[in-house]
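For this depiction, one protein chain was excluded, whereas all remaining protein chains were kept in their positions.
Chain naming follows the written order as A and B, and within any one chain the residues start at number 1.
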Amino acid sequence: MINSIVNKFRQRNFVLGFVAVLVIFVLLGIYKPYVLIEGIQRSSLYALIALPMALLLGVVGIINLAHGDFMMLGAYFAYFMNVQLGMDPLVAVVPALIVFFIFGMISYYITFKHVIGAPELNQLLLGFGLSLVLGQAVNIIATNQPRKLSLDYVSSSMKIGDFQFGTYEFIYVAAAILVLVGLQLFLKKTRTGQAALAVGQNPRGAKVVGININWIYLIVFAISVAIIGAIGPIFGTRNTIFPEVGLAYTLKSFALIAVAGIGSLTGVLWVSLILGLSECLVLSSLEYAKWSDIIFFALIIGVIMYRSHQRQVK
Amino acid sequence: MALLKTTNLTRQFGGLAALSDVSMEINEKEVVGVIGPNGAGKSTFTNVIAGLYLPTSGKIEFKGRDISMTLAHERCHLGIARTFQLMRPLHGLNMLENIMMGGLFGKGHSLKVARNNAMEICQFMALEKVERPISAMTALEIKKMEIARALATEPSLLFLDEVMAGLNKDETMEMIETVRKINGQGMTIIIIEHVMRVIRELTHRVIVLEWGKVLCEGLYEDVSADQRVITAYLGEESEC
Partner (left out) sequence: MKYWKYMIFAVCVLVAISLPKFLGVYPLQMLNIIFIYMALAVSWDMLLRSGQMSLGVAGFCGIGGYTTVLCTINLGLNPLVSILIGALLAGLIALLVGYAVLHLRLLYFAIVTLAVTEIFRILVRNFDITGGPEGIILPNAIFKGDAAGTYWLMLAIAVFTIILSWVFQKTRIHFALTSTANDEIVAASSGLNIFKYLVIVFVITSAIQGMVGGAYAQIYGFVTPESSFSVNFVLLPVTMVLLGGSNSTWGPVIGAVLLSVIAEALKLVIPYGHLLVYGIIMIVAILWLPGGIYGIFKKIGAKAHN
């Protein structure tokens, strides 16, 4: 791992990018320190949510449009565990992992299993339908009333000089790094992970050399759902939840992955930083705050246009 | 003047050169065979000439015009047509409609003209019951249909990419006759093939590729006796 980092530093583009990011950090830190802090926290949340999708899409090429809705389910899971059993949402991460691993397997068996190898369009439409079913099922069971947990530790803050900022949100940073490292280890160090990479590159070849590709798809799908399901409780500690809350995050996750380049897990982290920081910068000015969402969509369109152009000249 | 001329044609994938410094000339009305062991770059060669991949460097001239950076459909308009190594029928269309594609978009004919031309080509290729869906056709018929689809674009250069693969002896004989007939009408043809008998019977000249480079070229008899070619093929076999 250290070797690969050292190798990266030998590439000129990477060093330039790294320096640029550092300069932006320092400048932003001097200009508006809270934007830097909030931006990093927000970016980490984006990256955290995008990573399981990056695994599924980047490694085995399944696009799950119900991605954000699994997170929404996870958040509701934690909410009701808290209200009914008094379980702390951060503790609920552990049962959520197990529950959603199984739930992911079941969902895969019922739905995505049947569209592996079918035109990609079917995957998209299927995910679209699944997203609708999950969101609306919650709507029926729990109504669309927005809900929020009141936990006292989430508003913990820190003061440096006369500048105060929330510290709880650093949990996103920790979680994002944890998930990233975990996924990298899974892909590099485990047999299943290696097999998943092989299946992603060439399903037929993988089958020929004796990899049970159905099992790999199932496992990777279930892992992706388990992680995103377990992110739900973390998300739910700080954010208001409602049945459609996941949709925007599906979009954002995909956009981040598209910008980072499908298949690159670390890339997701960098792109999240850019998006999170620029959003926070715009939000910090009262006059322009209402335009902050545009940044994200402009980013998607801009990058996809660039890719389209690249593809044309290939 | 050569119909097709490539100069130092190179195509890389990542760091790997699938085609490097390939220079060759194809003359009008010639039938040229391109052979070589698996991975020699035969398919890449076809794809680069047909415009599916753009060359990394080098030049392709067709009818004296530099076409290196034109796109696949533009090359079809210029007169380069091809078939595919694996059968690629359009399942949403029936046999005749598949063939009409060439006239409709390759030549910009109206539906009526494209249909009439397709019917003529079907007759020429001895294809019957033209309104059948793809699912009701045999492999030989699909292969013929793909050639017909290419012919419908009224090309001046035709690529046949392993059209004999998977055919039995009689079918191969029939196909060889068909190709000969097409050439008899004045068509320039490049054949990429593994079946040596096809090469021997049909081609005027053979170009041998190995590791993306031209190993040698000449008459079939000379090439097949060339020690380097034998090594290239035997080397491949001993690896297997």
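List of remarks:
Here, a contact is a pair of C-beta atoms (placed from the backbone, for glycine too) under 8 Å apart; a residue touches a chain by one contact, two chains touch by 3 or more.
No experiment lies behind these values; they were computed from the predicted model shown.
Among A:30, A:140, A:160 or A:209, only A:140 touches the chain that is left out of the view.
Contact with the omitted chain, checked across B:93, B:119 or B:142, is made by B:93. Per the touch definition above, the residue from B:52, B:119, B:173 or B:216 contacting the chain not shown is B:52.
Touching the missing chain, out of B:11, B:42, B:82 or B:205, is residue B:82. Although one chain is not shown, part of chain B still touches it, namely residues 50-52, 71-73, 76-77, 81-82, 84, 88, 90-93, 97, 100-102, 104-107, 111, 149-150, 152-153.
The omitted chain makes contact with chain A at the following residues, 63, 111, 114-115, 119-122, 124-126, 128-137, 139-140, 143-144, 251, 254-255, 258, 290-291, 293-294, 297-298, 300-301, 304-305, 307-309, 311-312.
Basically, only the chains that are shown with their structure count from here on.
Centre-to-centre separation between chain A and chain B, using Cα means, comes to 46 Å.
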